[in-house]
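Missing here is one protein chain; the remaining ones are kept as they sit in the complex.
Chain IDs A and B follow the sequence of writing; residue 1 opens each chain.
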Amino acid sequence: MKKKLVAILLTTAMVTTGLTGCGSSDSSSTSSTATDTASTSTSASTETSSTDASAGTDTAAIDTSEHVVITYMTTGGAPTNGATEEMLEQLNAILTEKVNAELSIYYIDWTDYLSVYNLTLAQMDGTVDLVGTASDWLDAWPNVKNGAFLELSEDMLKTYAPQTWASVPAENWDLCKYNGEIYLMPEDNYAQWTNHGYAYRLDWAKEAGLENGVHSWEDLTTYFKYVKEAYPDVIPWDSDGTQYAQMVSGWISSHSNYVSIDGLNAGAMWGGTKDDLYTVYSPYMTDTDSLVEYAKMMKEWDEIGVWKTDVLNNTASDNREDYKIGRVAAEQHHTQTWTDLCSHKPGYTIYEDDEDAETGFFYFGEETQNVVALSITHGAMAVSAASKNPERALMVYDLLRNDPDCYKLINYGIQGKQWDVNDEGLRIQPDTYNKDTDAITTNFWWGRNDDLEIKDATMNWDAIDKLYAEYDKIKINYPYGQFVADVDNIQSMINNISEIHTNYMKQISYGKYKGTAEEIVAEYQAALEAAGINEVTAELQRQFDELYK
Amino acid sequence: MAKKEKNYAVESSKVKIGVSDMIIRGIGYIFVTFYSVCCILPFLIIIGTSFTREEIIRAEGVQLIPKEATLKAYEMVCKSGAIWYSYALTITLTVVGTFVGLSIIAMTGYALQRKDFPFRNGISFFIYFTSLFQAGLAPYYLLMTQTYHLKDSYFAVLLPLLMSPWLIILMKNFVKSIPHEITESGKIDGAGDMKIFTALILPMLKPALATIGLFLALGYWNEWYQSSLFLSSKVTTVPLQYNLYKVVNEVQSLKNSVAGQFIQLSDIPTESLKMATAVMATGPIVFLYPFVQKYFIGGITVGAVKG
Partner (left out) sequence: MGKTKTKVAKPKSGLSFWQKVKRSRVLLLMCLPAVVFFCVFSYAPMPGIYVAFVKYNYRDGIFGSQFVGLKNFEFLVNSGKLFDLTRNTILYNVAFIILGNALAIFVAILLNEMRCKWFKKVSQTMMFLPYFISQVLVGVLVYNLLNYDYGFVNSILGKLGMEKWGPYSDASVWPVLLVIIHLWQKTGYNSVVYFAAIMGIDAEIIEAARVDGANGWQKIRYIILPGLKPTFIILLLFAVGGIVKGDFGLFYNVVGKNPLLYSTTDIIETYVYRATMTDFNFATASAVGLYQSIIGFCMVMVSNFVVKKIDPDYSLF
C-alpha cells in the first residue's frame, strides 16, 4: 500500500514536471519563432539595406511601430542611488525617438555571478535581450554551444546594426563565428591592455640603484629587498594569495616565446610559441629548468618577507588601496590597473606625500618582448536566443555603440552632471559631482569605441601613451581567435589539471613548498601527467591541425 | 496548569539538594559561563571592528575596542535608507512565514503521529524522502521561473522555506510525548480530529511550537539563498541577509574567479562596512530567544488528564 501511495504521488509529480518540460519546450519554440521572424523580416528588408547600405539611417524602413523594452544583462552590482535611472530616462528618450525602444539594465551581482548569469540564460523566456559576454572570462563559447545566443546572420547585422557591421572588419567577424555563424559582436575598437605585470614605486626603485626602473624579475628581487630594508613599515607586496597563476604565467612569458590559448582554464596552460604558433605544448611540462628557477626565486621572496607569512589565507588584504596610500610597494595586476595607479587622482596620497613619487610598470614578457594583444572577444555583446525582439535589440546596441549621444550617456552619464569636457577636450568631473549620489553603473564593457571615447583628464596620459606605444611596437595579435576548442571529451581532465595546477602553483609561487625546488616541480609535473595533460595536449593538437592545416 | 508548575518549582527547591546536584550545578555554571563568553566575544569583536577605521583594520586586524571610533561604516549602511525597507521586508517574511509554516507543520506532525492513521508511515516516508534527493539547481530554478513564474516575486522566498522534512519529523517526535489517551479521551467526548488537535493537543505542544517556531523564524531571518536565485536586480528591496551576503562575498567571489584577472572593482566594501552590515543584519533577532524561552516551562503534566 505504501508503495502504491508513493507511486501515485510520484506520478503526480511527473505530471507536474511534465509542465516543466512543456515550459522549456515552449520557450525553445518561442525562441525558434523569434529566429524565424527575424530571418523573414530580414529577407524582407534586404532590398532596403542593399539600396542604401552605406548609411545607418535607413531604420525608418523597418517596422518599429510597437514600443518595446530591451533588457541588457551585465555583470556587477546594481546601483542604488537613482543616478543611473536618471541617465536612462534621457537615453530612453533618444532610443524611443530613433527606434521606438527603451533600455533596461539587468545586473548580475558579482557574488555567485557565474551561476546566476548562466541560470538567467537557461531560463530562455525573454527575460534578457542583449547579453554582455566574454570569451576569456564570461563563458562566451560555452554559451554559444549550449544554445543561449542567437545566430546573427549577415543580413540581420546589415539591416539592424549597420554601423556596427560596417565598423568591424571582416576578419574580426570571422573571430566571432562558431560553425560558420556569427554569435558575438566584439569590442574590437577599444585600446586596452590587460597583460599583467607589477606596478611599483619607480622613485624607490631608483633609490635601490635601478636607475631605469625594474625591467626583469631579478630587478624585482633587488627592489623588494631594498624596500624591506629601507622602509620597514611598508609591506613590499601584501598579496592575498590569489595571483599565483598570473605570476607563473608571467614568469614563463618573460623566459620564453610562449603564447597561450584563452578560455581553456584559468592557468592558460596550453599554447604555442611565437615562432611556431600551431604546435601545441604546455610549458608547465617542458620548461622544467625555468620552473625550478622560478620556484627558487619565489622561495627567496618569501624569505625576504615580500608578503605576509600566512599569505595563502590573507583574504582581508586590500593591496591596491594600500598602494595608493603608500603602505605597500607593489601591486600585481594588469596594465589597465597600472594606468589608474600611475595617475595623480584625488585620494592617491603617495603623490601628495612625496613629490618624487612615481609608479612604474614591469610587464610580464618584457625581457623576451613577448606581449600578446587582448583577444577582441574579451568583451562582446550577444543577443539572447530567447529574445522576443532580437531586431530591436540589435538596433539599440548599434546606437549605444555608435551614436555619440547614446554612447556618452551609457558610458559617462549626463554631461554637466557626471562628466564634462575641459578646455583641452579631456573628460573631467564637474565640481558638483558627488560620487555617492551621482555615480552611474552601466558596466558597458561590450561595445566601447575609441572613435567616440573622450580621454579622462585625471589619467597620466604621458606615461600611458608611452607604454602603449612600446606595446604596439612589440605586440602580436592574439593568434587563436578562431579556435573554439571542443572540450567535451577532455573537460574532466582539464578540470582536474586546473586543480592540480592551482594547488602546486600556490605553494610554489609563494615559496611555501617543502623540500627542494627540483622536487616540488617534479612532483607537480608527475601529478599533471597522471591527470592526463599529455592527452589533452594531443587532443588540442588534433583540433589545431583540423583548423589550421 | 500554570499554578501546578509553580507548585512544582517551590516543591523542588524544598527537596534537599544533594551533593551530586551541587556538583552538576557547579559544573553547569562554570561551563555555561565559559561557553557563553566564547560566543559573545567574537560578536563584540565584530561590533568593535565595525566602528574602527579601515586603515587600522588592514594593518592590525580586527579590534575589540576601536582605537579611533568612527561611525562611517554605519553611515554607509544607512545612507540610502534602503536598509529600513529591508528590515520591513525581512520582518514581514519572518512573521508570515513562521505563522503559516508552524500551523502546517503542527497539523501534519500531529496527524503523522496518530497511531490510528493508516497512512502515517507512507506520508512520513514521502516527506522524508525529499531530504535525501534534491533535483539540483538547474531543474529547481527552471521550474520556479518557467512553470511557477516566481522570478522577482517575494513568494519565491516565502514559500520554499515554509517547512522542511526535518521540522515536520521533529514535530512528529515532540507529539509522541503526548500520550495517546488524550486523543482517546477527546474522541470519547465526541470531538472531531480537528477539534482534538486545536483544543487538547496544541496547548500541550508549547515547547515544541516554541522550538520549531524559533527555527522557522531563524530560517527566514537568515535567508539569502532563494533571494540570490530569484530576486534579480529589478527588485529594489531585498531581505537583510541577502544584502549582507552580497556585501561580504562580492570581493571574494570576484578575486577568486577568472574575472578577477580582468575586472577592477571600484568602491569595494571595506572590512568595517562588512562588519557594520553584519551587525545591522543580525539586529533584533537576537532578542527573539528570551521571548521564546518563556514557553519552555517545565514538563508536560499528564496528571492533569489522568486525574
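Just so it is clear, a residue touches a chain if its C-beta (ideal position, glycine included) is under 8 Å from a C-beta of that chain, and two chains touch if they have at least 3 such contacts.
These numbers come from a predicted model, not from an experiment.
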Item to check | Per the touch definition above, residue among B:Ile105, B:Leu216 or B:Ile263 touching the missing chain | outcome: B:Ile105
Checklist entry - Among the options A:Thr286, A:Ser492 or A:Asn534, which residue touches the chain absent from this view? => result A:Ser492
Item to check | Candidates A:Ser167, A:Thr368 or A:Thr502 - the one touching the absent chain | outcome: A:Thr502
Checklist outcome for this item: Residue positions on subunit B contacting the omitted chain are 5, 8, 11-13, 15, 18-21, 23-25, 27-29, 31-33, 35-40, 42-43, 45-46, 60-62, 104-105, 107-108, 110-112, 114-119, 121-128, 130-140, 142-143, 147-148, 159-160, 162-163, 165-166, 168-170, 173-174, 176-177, 192-194, 197, 207-208, 210-211, 214-215, 218, 222, 241, 244-245, 248-249, 252, 256-258, 271, 274-275, 278, 282, 285-287, 289-290, 293, 296-303
Item to check | Interface with the undisplayed chain - residues on subunit A | outcome: 1-2, 4, 9-10, 12-14, 16-17, 19-21, 24-25, 27-28, 31-32, 114-115, 118, 121-122, 124, 139, 142-143, 146-148, 241-242, 265-266, 308-310, 312-316, 385, 487-488, 491-496, 498-499, 502-504, 506-507, 512, 530-532
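The rule is simple: only the chains that are shown with their structure count from here on.
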Item to check | Centre distance in Å when subunit A and subunit B are each reduced to the mean of their C-alpha atoms | outcome: 40
Item to check | subunit A-touching residues of subunit B, taken from the complex the two chains share | outcome: 55, 57-59, 61, 79-80, 82, 119, 121-123, 125-126, 137-139, 141-143, 145-147, 151, 228-229, 232-234, 236, 245-246, 249-265, 267-268, 270-271
Checklist entry - What residues on subunit A touch subunit B, complex-wise? => result 1-2, 5-6, 9, 16-17, 19-20, 23-24, 26-27, 75, 77-78, 80-81, 104-116, 119-120, 122-123, 125, 127, 134, 136-138, 194, 196, 240, 242, 245-246, 266, 315-318, 320-322, 325, 327, 333-334, 336-337, 340, 378, 435-436
